[in-house]
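Only one protein chain is missing from this complex, and each of the others stays in its spot.
A, B and C label the chains in the order they appear, each numbered from 1.
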Amino acid sequence: MNTSGSESERPTLGVGMVGYAFMGAAHSQGWRTAGRVFDLPLDPVMTAVCGRDPDAVRAAARRLGWAAAETDWRALIAREDVQLVDICTPGGSHAEIAVAALEAGKHVLCEKPLANTVEEAEAMAQAARRARAHGRLAMVGFNYRRVPALALARRMVQDGGLGALRHVRVAYLQDWLTDPGFPLTWRLRREEAGSGALGDLGSHAVDIAQYLAGEPLAGVSALTETFVRERPLPARDAAGLSGTGGAGRGEVTVDDAALFTGRFASGALASFEATRFATGRKNALTVELNGERGSLAFDLERLNELAFHDHTGPAVSAGFRRILVTEPEHPYLEGWWPPGHGLGYEHTFVHQARDLLCAVAAGEQPRPSFDDGLQVQRVLAAVEESAAGNSVYVPVPA
Amino acid sequence: MNTSGSESERPTLGVGMVGYAFMGAAHSQGWRTAGRVFDLPLDPVMTAVCGRDPDAVRAAARRLGWAAAETDWRALIAREDVQLVDICTPGGSHAEIAVAALEAGKHVLCEKPLANTVEEAEAMAQAARRARAHGRLAMVGFNYRRVPALALARRMVQDGGLGALRHVRVAYLQDWLTDPGFPLTWRLRREEAGSGALGDLGSHAVDIAQYLAGEPLAGVSALTETFVRERPLPARDAAGLSGTGGAGRGEVTVDDAALFTGRFASGALASFEATRFATGRKNALTVELNGERGSLAFDLERLNELAFHDHTGPAVSAGFRRILVTEPEHPYLEGWWPPGHGLGYEHTFVHQARDLLCAVAAGEQPRPSFDDGLQVQRVLAAVEESAAGNSVYVPVPA
Amino acid sequence: MNTSGSESERPTLGVGMVGYAFMGAAHSQGWRTAGRVFDLPLDPVMTAVCGRDPDAVRAAARRLGWAAAETDWRALIAREDVQLVDICTPGGSHAEIAVAALEAGKHVLCEKPLANTVEEAEAMAQAARRARAHGRLAMVGFNYRRVPALALARRMVQDGGLGALRHVRVAYLQDWLTDPGFPLTWRLRREEAGSGALGDLGSHAVDIAQYLAGEPLAGVSALTETFVRERPLPARDAAGLSGTGGAGRGEVTVDDAALFTGRFASGALASFEATRFATGRKNALTVELNGERGSLAFDLERLNELAFHDHTGPAVSAGFRRILVTEPEHPYLEGWWPPGHGLGYEHTFVHQARDLLCAVAAGEQPRPSFDDGLQVQRVLAAVEESAAGNSVYVPVPA
Partner (left out) sequence: MNTSGSESERPTLGVGMVGYAFMGAAHSQGWRTAGRVFDLPLDPVMTAVCGRDPDAVRAAARRLGWAAAETDWRALIAREDVQLVDICTPGGSHAEIAVAALEAGKHVLCEKPLANTVEEAEAMAQAARRARAHGRLAMVGFNYRRVPALALARRMVQDGGLGALRHVRVAYLQDWLTDPGFPLTWRLRREEAGSGALGDLGSHAVDIAQYLAGEPLAGVSALTETFVRERPLPARDAAGLSGTGGAGRGEVTVDDAALFTGRFASGALASFEATRFATGRKNALTVELNGERGSLAFDLERLNELAFHDHTGPAVSAGFRRILVTEPEHPYLEGWWPPGHGLGYEHTFVHQARDLLCAVAAGEQPRPSFDDGLQVQRVLAAVEESAAGNSVYVPVPA
């Protein structure tokens, strides 16, 4: 017997990806793996990847497993064999690409933050609403919603396990800018990145806080700071998160750190911190929720664990329990390994691909939607307005 | 041979304590133990304790080991055999007792927060300055400076181990008010407690942040909240931290939680949280400092440990190390047990007693002084002003 | 421009896999991913997978991405487009398949433990030595050597970071047999599994201990136990690690737990524990090494972390540091994500595939070799001999 195992009767969906750096590599892992682990209603086909440098994009296609390479994103969008456009570029180009793709009748997955400004985000959300009317769907890539422990946390909050929420506490701490000799890459320039730690890390923090709380922030009060105001210009090949300095120096035009507090309409208080100067913290997205009936705590550096305190039992045996989120009953775990055999960072992209493909097959709006992304953008704008206005409390428009 | 071992040629210092609840019991343990563990220049004598209820104060004297009991603090102060007055009452009575004691020529140890208002604290600080001119000394009981791990942290910061500070992050989380049925004890009434979580927990957070950073806060922006606005009136014997409800209900007139951010003059950012609604957190004073050269982290629920990340070594072997602060070279440890044999909460009061007795013997100003306590009070006032003023940033007067 | 990105000029290596359950799925992930993350000298081609049930193996091929399905392992071995045979079956069939594959001129990767008996393992090691003379290579799949933290630990020991070793302490704790209603799957029958916790978990423990110590065990003393001696017969579809009971009951013929101590020739002591009855421990392979100059500690449930205590520095700042093993300088990390973005369990199979492909391309013996696997088997046999002989110390043949 000899049966071609890779043939499948499932319908396929051609994916075209723009950008192939860190995020592009992570998304590729998601597209490549989702169908090998989960039962998908649609088989993703890694049709083409797009980048400006012909040699580099060809090499990336080969390395990451894309069938073709394009150097113009408009050409990628125009391809008939591409039904979904996956945008992995810096934030400044999201709006233009996403709107064009949606208008060309493609589904869109767009990396976070949705855009660099509220205006761009509004345009994108409107385009998504129009496209939705024609059966085209758009999603923003807040991938941490797909960490099993955080998806479990969401479920526990929704099931009432915490009761009335009192506190939501989210910090996202990294340290890769501690060295003043780190070069001025695109992530440190406002025109490309929109903002600094706020947009890059704070957007994740805000999205996950609202996702877990199940409601939007009502308002915020903020401080931001740029500790190192001038840095060496990057050498030619420096990428977003690494690289070496070249000749000359330039001004850092984004924040290095943002601290903000906020209120939910329900009365819960929130506190946020986003920084790239927390020496020794590498990717510490820490989350804690305290409610009347219990609490949850999470640290992305130990992403297979969720701490849960049940306050309804006897005090004599109460305490934060470390749930190893690797049981078959846990979100996304049905496709993976036996209990205790943990997952890693990139698995969030596998789960994201799965959820998006399921939504597309079902014709249902995937979440977080562009409207969700727009709402996060409004929080970020309120943070910047508060920080510019002596920290005065700024309501977030509904 | 039969030698009276308890005779000592050391000079003595008569101590009179006002208040004998939780803090009084802890201070008693300090006075009783200090000379058994450390070589003291002065032997404290537990002369008299004072409280309003004659039977209760007598029982407390017997239980805690005080030679006499008084029912009027003025009588206590008037005793010739009392040279140091230790004030363990609620904040609303601190100023009157402390000023009177200083004016009567006594040394004073006053529990934190120094007072309920800036005005009271100023009067106390002035009285302390006047008394200092006559050789009488005053200290405020921010006992967490005497946790060995935090004293070690201070030393490491002062020695330059962290370089330029970027972030100071302090939260003090408890959960004993989560239950809306918890009664309205004195700690929930503004006239006695001054404020709620802010004064009780936030004052510790502010003091330790400034102590570790080595500089005062320049300004703050704040949110406060009272989650449960009405509570059962306490049964007759309800104390500060526990008790059962009686008949009737009353209004909670203090904050349940306070969140604030701030700036140090050096440019470092600070974030604070004080709450009694962090379900599952019992006494979680957590501290983190991030500097250019390293970071420190601490949790009072694991008070024998200090985490230190040295950022100056190779990344390949870097990471937060857990220093078990039980080595003879660590602060206060020369008198205690072999490495790994940890201390507890009350040891901070033993260390406080030692440091104060050493300062009195040497005629040197003990720290934190009443001026230090006043400065903390000013930060708390700025927090309340900001919270009342839509979170606008409020500078702290120098 | 439109370039077929998946074409590559690299030479390829056809892989044929026998077995497609848990291990087969994990190996598939390895073969599929290695070339997308690392620069490989050889491109693995997922040529064919083999299993007895035609429908099931076809479905597995489709799911896991193998181009063809075979139902007879001899046919798989006979395929000209298969150059490497990857054996993922229960231990009882390893020897026959591996020897046949090697004799057919194939490279072989064989799951651990190498075999069910020393005799089988010896035959396999001999076959591997003969094949080596003809340029064919064999490796045994002790995949935990490829956890970056453990590879780093090995490097640190070899670099002298621990000095003379005193203690090696390895426990491998799981709990999936706690329930007496768990059925009698193949892993609980001696004829298929060889032994119980000892062979399944203990073999990993022994391999990693010897790998990290850099030397073989000299002898062991052991206790074994079968806590639940009779279990329900499995329903028809019950697999190794899960399943439901069917009708009837049968005898458990393997150990539920094995405890043993041992000595290394260097004088270091070792302690081992392997059990499936450690309630609450899901996949807790914990390792600790204590040496004159330092110590290392690891827990597979937190696989991105390695704890290191440097005993050569001042005691005042010493302590176990938590190295987040996600830096580009760490083993295997050059191909993955930025610092703090952790890996999961299955990444060990990606690394294993990479290392084996590199060895094949270079014509060098990959480790662990079949001789290494044989040596582990000899330790397991000594453990069983000691356990059967009243725990008397049994030397391990060199």
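Definition applied: a contact is a pair of C-beta atoms (placed from the backbone, for glycine too) under 8 Å apart; a residue touches a chain by one contact, two chains touch by 3 or more.
Predicted model, so just to flag it, every value in this text is computed and none were measured.
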Q: Have a look at C:P54, C:G160 or C:G267 and name the one touching the chain we're not showing.
A: C:G267
Q. On chain B, what residues meet the omitted chain?
A. 1-8, 22, 26, 28-29, 32-33, 36, 48-49, 54, 58, 60-71, 174, 176, 241-242, 281-284, 300-304, 324, 326, 337-347
Q. In the full complex, which residues of chain A touch the absent chain?
A. 152, 156, 308-309, 314-324, 327, 329-330, 339
Q.
Touching residues of chain C against the unshown chain: what are they?
A. 166-167, 169, 171, 173, 175, 178, 221-223, 225, 227, 257, 259-263, 267, 269, 271, 273, 275, 277-281, 288, 290-295, 309, 311, 318-320, 386, 390-393
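Keep in mind that, in the parts below, only the chains that are shown with their structure count from here on.
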Q: Could you name the chain whose Cα mean is nearest to the mean of all protein Cα atoms here?
A: A
Q) Compared with chain A, which chain's mean CA position is the farthest off? A) B
(Q) Can you compute the centre-to-centre distance for chain A and chain C, using the mean CA position of each chain? Integer Å is fine. (A) 34
Q) Between chain B and chain C, what is the gap in Å from one C-alpha centre to the other? A) 54
Q | Whole-Å gap separating chain A and chain B, where each centre is the average of the chain's CA atoms | A | 42
Q | Sequence positions of chain A contacting 2 or more other chains | A | 281
